[in-house]
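The other protein chains are all here in position, but one chain of the complex has been omitted.
Labels for the chains are A, B and C, by order of writing; each one numbers its residues from 1.
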Amino acid sequence: MSKQQEKSIGWTMPVLAAHVANDLEDGWCVNLGIGLPTLVADFIPEGKEIILHSENGLLGLGPKPAPGEEDMDLVNAGKEPITLEPGGSYFSQSESFAMIRGGHLDAAVLGAFQVSQYGDLASWKLPDKLLGRVGGAMDLTVGSKRVYLFMKHCTKTGEAKIVEKCEYPLTAKHCVDRIYTDLAIVDVTQNGLVVRQLAPGVTFDYVQERTAAPLKKGEAVTSEIESTGVQT
Amino acid sequence: MSKQQEKSIGWTMPVLAAHVANDLEDGWCVNLGIGLPTLVADFIPEGKEIILHSENGLLGLGPKPAPGEEDMDLVNAGKEPITLEPGGSYFSQSESFAMIRGGHLDAAVLGAFQVSQYGDLASWKLPDKLLGRVGGAMDLTVGSKRVYLFMKHCTKTGEAKIVEKCEYPLTAKHCVDRIYTDLAIVDVTQNGLVVRQLAPGVTFDYVQERTAAPLKKGEAVTSEIESTGVQT
Amino acid sequence: MIDKKFNLAEQAVADIQDGATLLVGGFGGSGLPSNLIAALTEQGAKNLTVVSNNIGAVSDGVAALISNNQVSKIMCSFPVGPHADDLIQRLENGKIELEIVPQGTLAERIRAGGAGIPAFYTPTGVHTELGEGKEVRVFNNREYLLEEAIVGDYAFVKADTADRWGNLVYRKTQRNFNPVMATAAKTTIAEVNRIVEVGELDPEEIITQSVYVHRLVLLDGVREGRVLINE
Partner (left out) sequence: MIDKKFNLAEQAVADIQDGATLLVGGFGGSGLPSNLIAALTEQGAKNLTVVSNNIGAVSDGVAALISNNQVSKIMCSFPVGPHADDLIQRLENGKIELEIVPQGTLAERIRAGGAGIPAFYTPTGVHTELGEGKEVRVFNNREYLLEEAIVGDYAFVKADTADRWGNLVYRKTQRNFNPVMATAAKTTIAEVNRIVEVGELDPEEIITQSVYVHRLVLLDGVREGRVLINE
């Protein structure tokens, strides 16, 4: 299961971010995790109002400020200067996590170290590290109405990140709803992992070889294979 | 224990309110219960800053507004129009009771149906009534740093309100610190009920006869009796 | 585009079904969503469980739903007042069940419902009639009661100003139970005196964030009655 991936194959991260952004619904309140997931903000389609939440106590996260306009009292969960959209508001951390844990966020888009076929997530601590960085990850995964992962399909060394059972310390069990990777979009369902969409030029078998848990073909994938006659 | 009380004897309620006001310390945050205890606000000495709390979500309660100046969005816990002092602020009921229960009020001055020699309080429901009116009484009594009662020594029919054991439904156990009545000021101590001060012309025995629990003489009462030679 | 505005209170309450749990803000008449209550009396849903602090203080509050025989259970801290006669009558003949909850416990149970906390311990009510049957547990040598969260199907709240997103700003003690109830219902409906453009509310002063509000009803200046009189 440690297959190297060709550099040129699959979606680039910005294109993948656009896929995520496209799936967010008008009016949703969404938390984008620190790092890669923040890319999604740049691809929200015109005319769709997505209210971004930042767990340090802000709704209505806007883009980065212009150079020289940074305000140290206005930062995101990654402690980077940001701006506030019209309609945005400030609140405390306890109010912010009441909002998260209380189920008021429509979706959280998060990074991952490992995700299991049952939607268990490991994202806060590597087994060989002394320290983990849990931050708000456990609250976001148990509280958000939908948890989407935004991640590379494999590690830098080619190890599968989608696995039968997480070996790394868990963030939460049964919490992930959908996995967006450079190779495919995979739903976590009661019937197991179902590939919803393949990146252009990527076959089902190619994804399965780089996944350490059994995948199923979703309806759209099956019909595309049938219509194009492309071997998977 | 059902001795009628002479109408003219003891402190009037306004004078008693002045005694309470005098015992509140500069800078204290105090909740005055609905009804009689609200009198205390009128007797806070000049130069002493007492911040009054209203459990519907307000700190810095001011006096009643002038006629015609009532604002229906600015009411006290008795749902009467009031004003806000400079320095005052508004907050929600959940924040208000977090403040109360969290021990942030220096004192609550409350009414009572009965109080026991151990400081158990009954103040929310009469045994013969279908309904009680608990409101914030239970929270105020468990949360405030000090609970002072402000009440008539006996009921209208001459029954003692200070008793060995409350017969009426309890508000909280072991919560009362001091009892202000028209006849005396009584501390609830680990050694029982101690009379701290007698109203002018009222003897210790007179109070004891109208109290259904044993009273002790406090230091000030003892020394006054000794210096004046008045029989108790 | 987000737009939570309903033109009429009747439309905003139209889908409330028999048996729903309803949180109603207000402290007496202050911050009372009386127009939503009036619309619900016309709509007629029955067997409602109503959670509200005061019952009977004013005629156009929860008392109106009780008199209209729409309520089967009440949770409140203060079930008395000049308009409580119909409640008392229905309690006596067993048509309504009453759960008296200390005010702070009521507020905290609702907060817990909105904050994803299923239960918590509180010192309030220990060794009282209202604590009977509840789990008692000792922490640091003091006794506490276990209390469970309250979640509503609907919340009726009243605020002064909203924007299109549903952010709310209150006026003075109008806040009372409104901000906490707004967080604790599947569908929160707010009646407001005015709706401003997104961006007009001071982000430091927004008390109920947009995410908590699902429907907005703008008072038309005729039906709102009690509030504008005092402005």
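In the analysis below, a residue touches a chain if its C-beta (ideal position, glycine included) is under 8 Å from a C-beta of that chain, and two chains touch if they have at least 3 such contacts.
Bear in mind the structure is a predicted one, so any value in this text is a computation, not a measurement.
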item	value
Where the missing chain makes contact, among the chains that are shown	A, B, C
Touching the absent chain when the full complex is considered, from C:G29, C:G116, C:G152 or C:G166	C:G116
Selected residue (touches chain absent from view) among B:H104, B:K152, B:H174 or B:K216	B:H104
Candidates C:E42, C:E148, C:E200 or C:D220 - the one touching the absent chain	C:E148
Contact with the hidden chain (one of A:G62, A:P86, A:G111 or A:G135)	A:G135
Residues of subunit C in contact with the chain not shown	108, 112, 115-123, 137, 139-140, 142, 144, 148, 169-172, 202-205
Residues belonging to subunit B that touch the chain removed from view	26-27, 29, 47, 49, 51, 53, 59-60, 84, 86-91, 97-105, 142-143
Absent chain, residues of subunit A that touch it	54-58, 70-75, 79, 84, 90-94, 96-98, 100-101, 125, 130-139, 142-143, 169-173
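Going forward, only the chains that are shown with their structure count from here on.
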item	value
Taking each chain's C-alpha mean as its centre, the one farthest from subunit B	A
Rounded Å distance between subunit A and subunit C, as computed from the means of their C-alpha atoms	36
Inter-chain centre distance, subunit A versus subunit B - centres from mean C-alpha coordinates, in Å	58
Subunit B: positions in contact with at least two other chains	none
Junction residues of subunit C - those touching two or more other chains	111
